[in-house]
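All protein chains of the complex are present and in place, except for one that has been dropped.
Coming up: subunit A.
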Amino acid sequence: MSGASTMMGVSSGSLVASSGADLTVYIFRRRNRHRHRRFSPGGIYITGSSLIGAAIKAPRITSKNLISVIFCEAVAIYGVIVAIILQTKLESVPTSQIYAPESLRAGYAIFASGIIVGFANLVCGLCVGIIGSSCALSDAQNSSLFVKILVIEIFGSALGLFGVIVGIIMSAQAAWPSKIA
């Protein structure tokens, strides 16, 4: 049981974080319009479609606004990093100790760590994506606005860092019982 929750924690961490950042199948064409998107597929998709649409009339914005896409990609990389860190903490426990309290606790710690990092980076990716799309659109109109809206994006990306910090603190508590035959 502790093994199951550990595996779920590691996989959910990277899966959920990447789905917040990557492109998906649904293509809604909403160019140049601010609209509150409720169940949006992902941060890169939101930024990318607005960026491409706005760059039709103002092609100069493309290279600068790729930084918003990079912010979104960073949250997926946080998920991969924490997944790799968590999988170094996995250990096989002898059958007699599967339900020992220490192994249950270690399993729960890794599970919660994965959930924290995954969901915090999911919402961070969506947030950075929405702000990145408005950044591209306002940069197309007035290029002095780019840096100012980027400040807002930096506040948004701090949320993913909070998740990574707490996830790593919590995964340090995963202490498996030592293998005593």
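The rule we apply is simple: contacts are C-beta pairs under 8 Å (C-beta built on N, C-alpha and C of every residue); 3 or more make two chains touch, one makes a residue touch a chain; residues count from 1.
The working rule: contacts and distances are computed from a predicted model.
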Record-based protein name (UniProt) of the chain missing from this complex, from "Coatomer subunit gamma", "Gap junction protein", "V-type proton ATPase proteolipid subunit" or "DNA-directed RNA polymerase III subunit RPC6": "V-type proton ATPase proteolipid subunit"
Contact residue for the chain not shown (choose from A:A58, A:L90 or A:V166): A:V166
Hidden partner interface residues of subunit A, rising order: 34, 36, 99-102, 104-105, 108-109, 111-113, 115-116, 119-120, 123-124, 126-127, 130-131, 134-135, 137-138, 141-142, 144-145, 148-149, 151-153, 155-156, 158-159, 162-163, 165-166, 169-170, 173, 177, 180
